[in-house]
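What you see is the complex with one protein chain gone and the rest in place.
As written, the chains take the letters A, B and C, and residue 1 is the first residue of each chain.
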Amino acid sequence: MSARALERDRALHLLREMLRIRRFEEKCAELYSAEQIRGFLHLYVGEEAVAVGVMQALEPDDAVVATYREHGHALSRGIPSGPLMAEMFGRAEGVSGGRGGSMHIFDARTRFYGGNAIVAGGIPLAVGLALADRMQGRARITACFFGEGAVAEGAFYESLNLAALWDLPVLFCCENNLYAMGTHVALSHSETDIALKTTAFRMPAWAVDGMDVLAVAEHARRAAAVVRGEGGPAFLEFRTYRFRAHSMYDAERYRERGEVQQWRERDPLVTFPALLRERGLLDDATLDEVEAEVQRELDEAVAFAQAGTLEPVEHLSRYVYMDERVAEGPS
Amino acid sequence: MSARALERDRALHLLREMLRIRRFEEKCAELYSAEQIRGFLHLYVGEEAVAVGVMQALEPDDAVVATYREHGHALSRGIPSGPLMAEMFGRAEGVSGGRGGSMHIFDARTRFYGGNAIVAGGIPLAVGLALADRMQGRARITACFFGEGAVAEGAFYESLNLAALWDLPVLFCCENNLYAMGTHVALSHSETDIALKTTAFRMPAWAVDGMDVLAVAEHARRAAAVVRGEGGPAFLEFRTYRFRAHSMYDAERYRERGEVQQWRERDPLVTFPALLRERGLLDDATLDEVEAEVQRELDEAVAFAQAGTLEPVEHLSRYVYMDERVAEGPS
Amino acid sequence: MTTDARGERMQYRVAIREAIAEAMREDERVFLMGEDVGRYGGCFAVTLGLLEQFGPERIRDTPLSELAFVGAGIGAALGGMRPIVEVMTGNFSLLALDQIVNNAATLSHMSGGQFAVPLVIRMATGGGLQLAAQHSHSFEGWYAHIPGIKVLAPATVEDARGMLRPALADPNPVLIFEHIRLYSMMEAAPNGPVSVDVHSATVRRGGRDVSLITYGGSLHKAMEAGEALAAEGIEAEVVDLRVLRPLDTATIIDSVRRTHRAVVVDEGWRSGGISAEVSARIMEHAFYELDAPVQRVAAAEVPIPYPAHLEGAALPSVAGIVECARRLVRGDTGNG
Partner (left out) sequence: MTTDARGERMQYRVAIREAIAEAMREDERVFLMGEDVGRYGGCFAVTLGLLEQFGPERIRDTPLSELAFVGAGIGAALGGMRPIVEVMTGNFSLLALDQIVNNAATLSHMSGGQFAVPLVIRMATGGGLQLAAQHSHSFEGWYAHIPGIKVLAPATVEDARGMLRPALADPNPVLIFEHIRLYSMMEAAPNGPVSVDVHSATVRRGGRDVSLITYGGSLHKAMEAGEALAAEGIEAEVVDLRVLRPLDTATIIDSVRRTHRAVVVDEGWRSGGISAEVSARIMEHAFYELDAPVQRVAAAEVPIPYPAHLEGAALPSVAGIVECARRLVRGDTGNG
């Protein structure tokens, strides 16, 4: 394949991945209104470039730890959309057997360790996963996602210190979307330059435009190489924005419509296709094709979820305790 | 009084205060061996310059929050040595009514809020005390002491952020004595330059020679003025050393005798008297006099404690709940 | 359900909001802090509009730092304020537990009575909204184990409206647990400055055949069960504990003396829940009054799952209460 063809392939892949997330979540919002999805639903709309970009830097054996806003990470990590949608529906065919719902996506096959709904609750887990790799002499890394709000939690600081102190292969990925629910970063942090936090731990950090999927991918690639190579942690702060409400219960009293509008101009699903067109890598026909593909996958996912079954009530207590050692996936 | 006389007075005051702590604690160690003091006993021997120096910067209305290693802070804050020693003995005449013992010194009169035996557990309290002052428009400050080990706790980071974010009048005083129990600072922190931690919070910080009581007093004075004036927090890291074991249960396997020896050369109770002699502010007679004074106070304190009574067992449940609003001291 | 409320009907969340606003108007020392209590309006919309009324100093949005801001609440109480700290849910409060148990609950006692901690901590509790295994648990019974704190569980709009005032007047730390399923409930609430008793349990429904002893979100299930049982000719008395620490043993025992049978209903997990404590107290104080062993209807011992049918199966249900009470009254407890 020519360099040009390669570039085009890669670009279309990134676009397709972001689109898969966008369409998947738009559908989720619709299904939420239709009461087929319940509980808390946190959408990633606007932030897709971050998950998609970072995932390009991971190997199949690496681990991912994410938050309750993790559909994008799950999809771009390779969790099939059918079981993912079935999970939203609470069906037994869901990726977590339907028990977790939107906030608790788990997948042993892709080493996807949640889906954690305690803000910053996944960060110590990531440190531990990396510790296990380090002690077992494996070259794997763990990518750990969290918001800028999580950076106020003690768990964040304790974990960064441990990771740096013990030289653990964690790629910390902070998604700074300026808000923690309704609390602006300036009301959460005395020092709003999030990447500076790592000064306290002697950890290398980079701030990255999280609306630019190529920038994300490039920084993630470099940082992941550092982490994999030397075994020590690295920190990436992605400056991004969530276009929609925090969850489906949010009236968005805390920000101006104008602010959202401004950020929408930087929508990666607007700017990236535009860039590709400019570079001659995308035309209407191709975009239509990608959209159609994505739509097909989504339709199948919804059909899969809707055909899903409910776990028998008699199984309620199953897995409160594991009876025997389970296969630990590709661990 | 002449400037010289003033200087002499002040110098002798500092010396006397440090000596009071040293002799008090040496006596405590002895009484511990004699089983008159029980539980955990953490001595401050070697670190006296820190508490004594900082206390010079406080007004009577300010608040102090300390740790389980707080005899020095209590004495230099003005808690009388009789009730302090009685507390060690668990007598009803103790400053905390005998219920707390060595680790839980409380004194409403001097606004001494513990004596906290959860590492870093007092730091959020200090933030709250300062918040109360700020909201009530009072110019008081809160001095909060903790070790470099505590700096690894999430509570530390969360608290620094809150204090800086809300511009609260807290003077954070980190006593970096290089060890947390048996764990060297290099095994606790990926970044061992503790004062740098505050970069994460935009808080002014200074590192100070904690073995030099004049340096401590001078830095504390300046920092306290900043805190009192502008209302925002400041951070002081005191580089110091504990000469004795962590507590009475410690075999000190984690450090070389030579290291202790080296630090002993910087003992403020050696170097400060030497300095005063050099400057012609101290002679043998005066030192003997101070020693005698200190000894007299100590003898009285021990006698007071030994004459103390045991709280009746029937009072065990008293103050689990406060029945009526108590006088809140000078709050 | 409230017996002497004469005011207008309002939502439980509004009742809490009004109680907070009233306290803030009356006492300058009162302030509210917590995550998203201000600009967002509260994660369950309890505090909506308070920021506009009282400003950001007194309706204080905090960073995500449960341990520090709860600790700061304790410190502020020591410093002369009357803080109301909101922790979003019981599950998150575990992050602040050290400050609550090791500081708030101990300071008065271990200082020999020198300090009081007049602090109120409010939090949402319970399941039923499909929020899954990190948002749905009931820890109020667990907190009720800790000497030095008090634990309130308003189950009615009247209590939601009236418990805050005495809680703020109390020189001790008081935790208030608000059940997430009750926030939207409408009931009549008393007008004006009100204070309800925060020492006693109360009988919400009289009956002679069996006592259903419960609190919070489960009260409403027990009341419904009472109706259903009445239709079968079984007269259930429903006791609302209201105060989980200190427990009002006398009201419990009085009820059991009347009915000689009891079912404790609790949304906490069964083993080691407050239902066990109630059962043990009846054992100790009314053993010879019992015609049958005290039963418990509690949450299944599982992390609460997301799907509605499994969550429903995990939590106490009206049908489950009815069946348990029926068996108890009919003398079929399967007890050896």
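For this structure, a couple of remarks:
Following the convention adopted for this analysis, a residue touches a chain if its C-beta (ideal position, glycine included) is under 8 Å from a C-beta of that chain, and two chains touch if they have at least 3 such contacts.
Please read all numbers here as calculations on a predicted model, not as lab measurements.
Partner chains of the missing chain, restricted to those shown and counted over the full complex, are A, B, C. Summary of contacts with the chain left out: across C:28, C:52 or C:284, the touching residue is C:284. Touch with the chain that is not drawn comes from one residue among B:8, B:104 or B:140, which is B:104. Although one chain is not drawn, the whole complex shows that of C:106, C:125, C:172 or C:251 it is C:106 that touches it. By the touch criterion stated above, the residues of chain B touching the omitted chain are 38-40, 90-91, 98-101, 103-104, 116-121, 149-150, 152-155, 180-184, 187-189, 246, 249-251, 253-254, 310-311, 313, 316-317, 320. One chain is missing from the display, and on chain C it is touched by residues 67, 91-92, 94-95, 97-98, 101-102, 105-106, 109-110, 132-134, 141-142, 144-148, 245-247, 253, 257, 268-269, 271-277, 279-280, 282-290, 292-296, 301-303, 305, 333, 335-336. Mapped onto chain A, the footprint of the missing chain covers residues 63, 94-100, 104, 106-108, 113-114, 116, 118, 121, 123-133, 135-136, 154-155, 158-159, 161-162, 165, 318-326, 328-329, 331.
Note that only the chains that are shown with their structure count from here on.
When chain centres are defined as mean Cα coordinates, B lies farthest from chain C. Chain B and chain C, compared by their mean Cα positions, are separated by 41 Å.
Distance between chain A and chain B, defined via averaged C-alpha coordinates, is recorded as 47 Å. Residues of chain A found to touch two or more other chains are 152-155, 187-189. Contacts with at least two other chains are made by residues 63, 65, 67-68 of chain C.
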